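I have a structure I would like to understand better, so I am pasting it below and will then ask my questions one at a time.
Only one protein chain is missing; all other protein chains are in place.
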Amino acid sequence: MKKKLVGFVFMLVLALGTVLAGCSQPKESSSDNPKQEGKNGEKTVTNINFWGGWTGPDGDVMRTLVEQFNQENADIKVNLETLQWTPLFEKLITQTKVGNPPALMAMHPQDIAQFASLGVLDPDAAKGAGVEKDQFNANAWDGTFYDGKQYAIPLDMHMHALYLNNEMYEKAGLDPANPPKTGEELIDYATKLTIDANGKHPNETGFDINNVKQWGLGMPNNHHGFYLWFALLNQQNEKLLDDSGKKTAFKDDAGEKAWKWLGELVYKHHVVPAGQKAPMDDFKSGLTAMVIDGPWQLPGLEGQDALKWSTAAFPRIFATDAVWGSAHVLTFPKVKDAKEREAAVKLAKWIAEHSEAWAKSGNIPSNLTAQKGLDDLPGRKAFIEMMPYTKVLPNIPKTAQAFSASSPSPIMNASQGILLENKDPSAITKEMRDGLEAIISQP
Amino acid sequence: MKKKRMSQGVLYVLLMLVTAAFAMPLVWTLTSSLKSEKDILHYPPKWIPESLTFENYAVVLEKFSFLHWMVNSLIIAIISTFFVLIFNSLAAYALARLDFKGRGLLFALIVSMLFIPIQIDIIPLFLFFSYIHLTDTYWALILPTMANVTGVYLLRQFFASIPKEIEESARIDGCNDFRIWLQIILPLSKPVLSAVAIITFVSSWNNFLWPLIATNTDNSKTLPVGMAQFMSAHAGASGSAPEYGMTLAASVMAILPTLIVFFILQKHFVRAITSSGVKG
């Protein structure tokens, strides 16, 4: 009996030993180590990681680009990782913590402040790339700076625009080549395009809101609803935050006016369906005649052969032209190896120069030369035209908290309060201001 | 008798309804994965695709190291499940059937780890693995799964409910605890062991947050992390238009192995014990 007990213990130790011994094996085979020296020391290949949050067709375009770069540059091997932005940033932080960040990291201009202030990004790399201001759109160029230092190389811009269903336009006696340019026109067109089961429009008596066959307009009601408001605020020549980035700067009535106008599209003019979850899906399936969305939807629309569509600039609702936009910029996390950084700079510069191909992803290249070749791609023109007046969110360290795309988020709260729950614009404006200031005023 | 047949019939209809309701979302997943991207969101919903296409599957397999991730996931899930069954059932035996000081306290300590959200111990765990240079290896994914708590909890509960009399004759015959564990308790516990095996396998298979942090390369990447390269269903739309077809095709392929494991193990859910053994 004692023997058996000994045998039992022996077996356990063996099992545990196998586990612990096995631990060290896969490590050696893993290509965790970014640098691999050539056998004779003649030719060295620098392996670098490049991360970006492109999980749709945009990811495919970038993969093709990276493949091309790898073929052209025998001494550098780039490994592209795509992942949703939030988990990607999570990985950026944890990998930085253990000294293994990617050499090139895509992000949005408003993300730079957070990661720069955490000390993740290298402020000196972009300077060495030899890219010049006059090669890029000015808005995109400005977006690469934080605290007076350039942290990134601009890649693209993406902003809201109006997508139109050409056939529905024609049926309603409208011309898709002559899209709405003002707020009144937008409401007018959308009213004509909203039709209930009896063929009535929202401005006619007897319009049955519970039985609408076709809606005039679709628009986002998540954080993008706030972006719409942000555009309308800028159209009134108001700024969201003051220069310190610690206080809101807009006037109450300007904020209220913008929210009121947006809410009325749904609840007064009845041209936008309440409670939409996926506005672009509604547009694609022929439920809505227009939709406000970004250029990342372009590749998906190009695959819809049954749908005839076109794009138009975001209308001027108030005094001046302005539209919400963001950008993808290429940043350089602090890597230990100078060679890796050098390779990353080379890659970033190469991508910026080849960003004409990146336009297939829908995003509009920030590089001015690359923009010129886009005319034969459908729908890009309206976006390029908006480039000069595209407004990006302020670059503040508290971006992730202040402008979060998921709850708790003062901007999502406001957007959904107006667009989903028809709340009072003045109360919402005040609540949003308080929410934002509570976050941004923190040290 | 007639009444019995009727109540049987009612039960049957009920079961069929529930099954249909549960199946519907999965049937949609399967049929949609066989549609082209533009047909997936067709309205009104179409259950049978007009033209079948395996393009989504081909794209996933072609463009990504899908099979590599799947092999990783399989190896990790199988090894994890194997060790969980042994380690957990040994520990559960001690906690259920041996008397020692501090037993209750130890059990409470183990179970209390279920109360800590995974999100807060993931960073310390990652730093620990980085310290022992084991990130981006299979072991980074296997070892934490081996420390499974639910398994101990379930097995202890089940072992404790097995009547003490059952082992008494064995003890008189001179069996030690190890043999009682191996030859009496384990065979009696097939249903719960199968349950623990399935649960462990699935949670290892679907685990996302920890593998996301702990792996970097295709060498150790598991399916959920690999698939995240082209999946975007998260509500905070991040500016990438989703590609449903690829995601759905990949999920169908990812679901199949676990369903096969379930199918193999589920025969143990039929009555394994015909008698409590107390009878005689």
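Residue numbering begins at 1 within each chain, and the chains themselves are lettered A and B in the order written.
By our rule, a contact is a pair of C-beta atoms (placed from the backbone, for glycine too) under 8 Å apart; a residue touches a chain by one contact, two chains touch by 3 or more.
Everything below uses one rule, namely that contacts and distances are computed from a predicted model.
For the omitted chain of this complex, the UniProt record lists the protein as "Binding-protein-dependent transporters inner membrane component", which is one of "MoaD/ThiS family protein", "Spore germination protein", "Nitric oxide reductase, NorB subunit apoprotein" or "Binding-protein-dependent transporters inner membrane component". Set against the missing chain, the residues A:Lys127, A:Lys277 or A:Lys372 yield one that touches it, A:Lys277.
Check B:Val60, B:Met227 or B:Ala241 against the missing chain and you find that the one touching it is B:Met227.
Checked against the full complex, the one of B:Asp39, B:Asp177 or B:Asp218 touching the unshown chain is B:Asp177. As for the chain not pictured, it touches chain B at residues 8, 11-12, 14-16, 18-19, 21-26, 28-29, 41, 43-45, 86-88, 90-91, 93-95, 98-101, 103, 106, 109-117, 119-125, 128, 143-144, 146-147, 149-150, 152-154, 157-158, 160-162, 176-177, 181, 190-192, 194-195, 198-199, 202, 205-206, 208, 224, 227-228, 231, 233-236, 242, 244, 247-248, 251, 254-255, 258-259, 262-263, 266, 269-279. The missing chain lies against chain A, touching residues 5, 8-9, 12, 15-16, 86, 89-90, 93-94, 96-97, 114, 118-120, 210, 221-222, 273-278, 281-282, 285, 287, 400-401, 404-409, 412-413, 416-417, 420-421.
Rule of thumb we're sticking to: only the chains that are shown with their structure count from here on.
Between the Cα centres of chain A and chain B there is a gap of 35 Å.
Touching chain A in their complex are the following residues of chain B: 37-38, 41-43, 63, 83, 86, 123, 126-127, 130, 133-139, 142-143, 146, 174, 176, 178-179, 212-213, 216-217, 219-220, 228-232, 234-243. Taken together, the chain A residues at the contact with chain B in this complex read 1, 4-5, 8, 15, 19, 22-23, 26-27, 29-32, 49, 53-60, 63, 79, 81-87, 90-91, 94-95, 97-98, 100, 158, 220, 222-224, 280-281, 284-285, 287, 294, 296-297, 299-300, 303-306, 326, 362, 404-406.
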